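Structure provided below as structure tokens; questions to follow.
One protein chain omitted, others in place.
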Amino acid sequence: WASLIFSEEESSPRDKLQRNSKGLADFCIKNIDQADFGRREIEVAQQEMPALMNLRKRAEEEKPLSGAKVVGCTHITAQTAVLIETLVALGAQCRWVACNIFSTQNAVAAAVVEGGVPVFAWKGESEDDFWWCIDRSVCADAWQPNMILDDGGDLTHWIYKKYPSLLKRIRGIVEESVTGVFRLYQLSKAGKLCVPAMNVNDSVTKQKFDNLYCCRESILDGLKRTTDVMFGGKQVLVCGYGEVGKGCCSALKALGAVVYVTEVDPICALQACMDGFRVLKLSEVIRQADMVITCTGNKNVVVREHLDRMKNGCIVCNMGHSNTEIDLVSLHTSELKWERVRPQVDHIIWPDGKRIVLLAEGRLLNLSCSTVPSFVLSITATTQVGERRWANEYVASLHLATFDAHLSELSDDQAKYLGISKNGPFKPSYYRSANTHTHTHTHTHTHTNAGLSNCF
Amino acid sequence: WASLIFSEEESSPRDKLQRNSKGLADFCIKNIDQADFGRREIEVAQQEMPALMNLRKRAEEEKPLSGAKVVGCTHITAQTAVLIETLVALGAQCRWVACNIFSTQNAVAAAVVEGGVPVFAWKGESEDDFWWCIDRSVCADAWQPNMILDDGGDLTHWIYKKYPSLLKRIRGIVEESVTGVFRLYQLSKAGKLCVPAMNVNDSVTKQKFDNLYCCRESILDGLKRTTDVMFGGKQVLVCGYGEVGKGCCSALKALGAVVYVTEVDPICALQACMDGFRVLKLSEVIRQADMVITCTGNKNVVVREHLDRMKNGCIVCNMGHSNTEIDLVSLHTSELKWERVRPQVDHIIWPDGKRIVLLAEGRLLNLSCSTVPSFVLSITATTQVGERRWANEYVASLHLATFDAHLSELSDDQAKYLGISKNGPFKPSYYRSANTHTHTHTHTHTHTNAGLSNCF
Amino acid sequence: WASLIFSEEESSPRDKLQRNSKGLADFCIKNIDQADFGRREIEVAQQEMPALMNLRKRAEEEKPLSGAKVVGCTHITAQTAVLIETLVALGAQCRWVACNIFSTQNAVAAAVVEGGVPVFAWKGESEDDFWWCIDRSVCADAWQPNMILDDGGDLTHWIYKKYPSLLKRIRGIVEESVTGVFRLYQLSKAGKLCVPAMNVNDSVTKQKFDNLYCCRESILDGLKRTTDVMFGGKQVLVCGYGEVGKGCCSALKALGAVVYVTEVDPICALQACMDGFRVLKLSEVIRQADMVITCTGNKNVVVREHLDRMKNGCIVCNMGHSNTEIDLVSLHTSELKWERVRPQVDHIIWPDGKRIVLLAEGRLLNLSCSTVPSFVLSITATTQVGERRWANEYVASLHLATFDAHLSELSDDQAKYLGISKNGPFKPSYYRSANTHTHTHTHTHTHTNAGLSNCF
Partner (left out) sequence: WASLIFSEEESSPRDKLQRNSKGLADFCIKNIDQADFGRREIEVAQQEMPALMNLRKRAEEEKPLSGAKVVGCTHITAQTAVLIETLVALGAQCRWVACNIFSTQNAVAAAVVEGGVPVFAWKGESEDDFWWCIDRSVCADAWQPNMILDDGGDLTHWIYKKYPSLLKRIRGIVEESVTGVFRLYQLSKAGKLCVPAMNVNDSVTKQKFDNLYCCRESILDGLKRTTDVMFGGKQVLVCGYGEVGKGCCSALKALGAVVYVTEVDPICALQACMDGFRVLKLSEVIRQADMVITCTGNKNVVVREHLDRMKNGCIVCNMGHSNTEIDLVSLHTSELKWERVRPQVDHIIWPDGKRIVLLAEGRLLNLSCSTVPSFVLSITATTQVGERRWANEYVASLHLATFDAHLSELSDDQAKYLGISKNGPFKPSYYRSANTHTHTHTHTHTHTNAGLSNCF
């Protein structure tokens, strides 16, 4: 099928006029005819997202998001579709656009459109397409967003730059990524952030569940689907031992890889040691690595000098939040030949014939797998405006049913002994930032652990 | 793309006349034009099969398989292609056919044909196509096989039935699967096995590396690609704790699943206990399982009664050697609705709306991932006719370079102390059958641990 | 040897007059003659405590603790001895007493006394002995403490009650345990905490290294030394999935036990699920448990009703911070017979002959193993008064040498990109409380992450 994809030389979606079965034409996607298949994908995803489905049931009658006009810019996957349709079920109006030119699942986009939500996105957009889609998502006849749900900050940036007048209506920005939070923080420092912003990334649920547990699974999945590599016995170098790095290392070790870690932070380095990983400098192990995975959130972690010293066949990929970790610029030089061997897989060929296998052109490897639970959080705040700590515990409890887990309950006596309420919150107020590995800083205008409904 | 596959209503490959670039027309595959893409897949696979590539280098000049005319019936994957082309490099002439109607990688088949080897196989053959292909692989103008490489016994069966006269030329049968070995054994008991047969399945390398280690990786990969399921916290029931079951359990446990085991054999059951798995009867845990995986080699392990009691959304699949483990017949009844949601994924819908997710229609889940190293073994015997134990050690040593592993060497004194040669074999003669979980029995006519070149 | 211990019917240390080799008589321990043996134990411990040894080297000349008069009340083990002697090396004068009537290593106490530090402690003190020793440690001719290092709050309590006049000289209290912190917090709420107090328990190093990693090792060690139990295949119930519970579960699972978890907190419960543990109520699994381990920090978690339903031979022990988790009072009834089978091991025998194996009478199982790294922290602040976050990172970096770990360094450019200094701190200011599972609350008078030298 891959060859089919490659040979598809179709016209751009921007040149096509399509309508969904109810006549809606306000969207731009690959092919509305794929909606049925996309719907099945969404149904599969729903089985894995009980908390959102639960929320729909509990909150549908109240329509707590009634009046919300959400413009969203995220990866467009089956999981996102479940989020979007939950927002709609809760009363919101939505328009959506992709935050990444490659990650859109075309059939899913079709299903969302068929369900009535305008989407502007397809797999394989050009840079120009990307901004055109963002622009289209913001501008609609007789519709102006009052809520932004962003992943990476591009949508927010566009609105600040092109539609500053819209900002006064915006009642909140929910930002997903470290990069986006950092951009907000700089706006804030410059005194330009006039809108309440919520940092999803620092939430407990995001840190603990999305990063650690999702990455544990998605690193294996991402590598297998792209390269079919066997993990057993391979030497893997993981750069960074925050939650993402911990998840990657744990999974790879479990499947028999020999894992090395690089770190700049002594606490994380010591954790890596205690977890059984050798902590070394990149230059010390680069020659022997079969795979190199970046998870630092930093830039230029793997540079040309390292790539020059890697052995033939070494796989290089990025699980961090930005696409800056691998110095790609240094690889676009005349002596190196690029050969695309599969979708998302490039061989970069050195003059002596050495091949480095670069995945997703250095973009985030786990596009489809690790974006879900953080969204869950945003939603949750919907029904929990007041006590934010409690929100986290509520999200967690919504998921326990999936695992048929049975919580114990404190007796009156025990609750008194601990000095807390029988029904929680069980964590102290400063727990919020637990275990975070990021370097972002809170600010009066950036609230964490909150969600859409804090703005309504 | 999946919808593209589904909508492809093309004519049968049997109706098409194709030629490769050198004019060869003696083959039947989906589309010779995909050869370039298939070649890239084969090149990727070669990176993971250093032992075969090594053998090519070492043995190319000697052409030890010169004179061998091999007809092969296996899964047709990039890995098989590396095997076939190694056989050719060693001097053999080959014709190939698929042992499974679904597992053929069309582009790989095209690349092999472009390389000059007749292949008769495509993804999605009908039952009639299947036997037609087998027939075509055996019959060629002025070419008669003297060697069979079979996986499952269908090719051998066909030759016995349709071309008994060919048998006198056959100098050896290499059989891969337990099922095929069992069929050979029955032939042998009936006095009808007049050809030396080699049982690859019982070899140390097959048991230890192919089954245990490959399944450890392929169970995760197979489940993820088909269902995107998250493993963490899921309750999984694994039927059978032989090498395949051990591999599955180990991987699932490592990724945070709660794993239960069923077993009939007390030794395997005790191993499961000591490895940290609860050993229970199927009926005791069936209601709580999120996934059920069969690895017994037995039949009707999961029957309608169990399927009726599974919970909504339960995933059912088979990693065992046969496709008999799940009683599929019982699911083809009028009250149950089947819905194909993705390739290889069916939802079976009960009257009350409950959905069971059946993968690969109960066939082997890990078609593409676990077939490699056993082939490696067959080849190895090529260069090692005499001492079979040694062969296993030789195969192992060929792979050590991949892992940059450095073997220690015995001193003269130490070798003397142990009473063995400095260069091995290191295992006693009875090691052959180590750890096997199968129920097949040796016979004077079925030699194990051997390969093609034992016949030359 | 155990029988030797039992048969020792010696006079009380309080009745003996002993002197060390320099004539010092101001101490009360079991037997000063064991000093040589204790010295060897301390030397062994020093090898495992490189950070403290390092500090001695670095800070010896400066004597930063010069003027400090420390009275300490902790477990008296070889590790504590390394701490005490480091304090002395840094310039402090110390007197020491045990915080637990059973945990004193007599030979170690002798070695410390021989080294010149007055110690008042022996294994097997009575309740009366315990308070007598505390009193003796506080009161000395011409010596008044200006610093308290406490574990559990008994020493602090005694000073508040008996020697309130001393408080005005006290420049700081370092408290180790949750219980002690809670008592300080209540003093503080009542407006009676007139001394700066430092909560070691909430520090990152304590939470991450002492609790998680130490418990991972000490749970196995504690169970083996007392019962020789085999872990493989055993069903173990762990109550509480904070850091201590996580460490216990991880170790037991790794050695093949089937582990169940009870939790009241949904976030911790969800983590347990994702880590592969069934979360159930105590009453659901109590009948099948081979071992029950409490790690909640709560009281009456395991009560008579549970104990009545346990199976014969079930092992019950406590890894939590208090000794209240198992309802011991309910076991001291006439129908139950207690039989001491080894030191720290009691069989409690039901009328029908059922035996429950109770370890350490419900006190903390890992007395000797898990108390070290938290002390390391206290010391560290010695050299780092200013920036507390940094202290944690400094402690971590001191330990990296042990593991021959090589930290990477940020380039100027990377540091700028992250908005942090090249040399750290790498964690945001709110990181302090990471991952804590405790229910204590900060207060203006209780500073965390600090150590002795903050007071000088």
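We just call them A, B and C in the order they show up, numbering each chain from 1.
Here is the rule we use: a residue touches a chain if its C-beta (ideal position, glycine included) is under 8 Å from a C-beta of that chain, and two chains touch if they have at least 3 such contacts.
All values reported here derive from a predicted model rather than from experimental measurement.
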Inset, instruction - Using the touch definition up top, pick the residue from C:T80, C:N211 or C:T227 that touches the left-out chain. - result: C:T227
Legend entry - Options B:A92, B:V258 or B:C273, residue touching the unrepresented chain: B:C273
Inset, instruction - Quickly run down the residues of chain C that touch the omitted chain. - result: 1-6, 33-34, 36-37, 40-41, 43-45, 47-48, 78, 107, 213-214, 216-217, 220-221, 224-225, 227-235, 251, 254-256, 288, 313, 341-342, 368-369, 402-404
Inset, instruction - Name, in rising order, the residues on chain A that touch the hidden chain in the full complex. - result: 232-233, 235, 253, 255-258, 270, 273-278
Inset, instruction - Determine and list the chain B residues touching the chain excluded from the picture. - result: 182, 204-205, 208-209, 213, 262-274, 278-282, 284, 297-301, 392-394, 396-397, 399-400, 403, 405-411, 413-414, 417-420, 424, 426-442
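By definition in this document, only the chains that are shown with their structure count from here on.
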Inset, instruction - Superimpose the Cα atoms of chain B on the matching ones in chain C and note the rotation angle, 0 to 180, in steps of 5 degrees. - result: 180
Inset, instruction - Write out the two chains that share the greatest number of C-beta pairs in contact. - result: A-C
Inset, instruction - Quick one: point me to the chain whose Cα centre is farthest from that of chain C. - result: B
Inset, instruction - Indicate the whole-number Å distance between the mean C-alpha point of chain A and the mean C-alpha point of chain B. - result: 37
Inset, instruction - Would you mind pulling out the distance in Å between where the CA atoms of chain A average out and where those of chain C do? - result: 40
Legend entry - Residues of chain B touching at least two other chains: 232-233, 235, 255-256
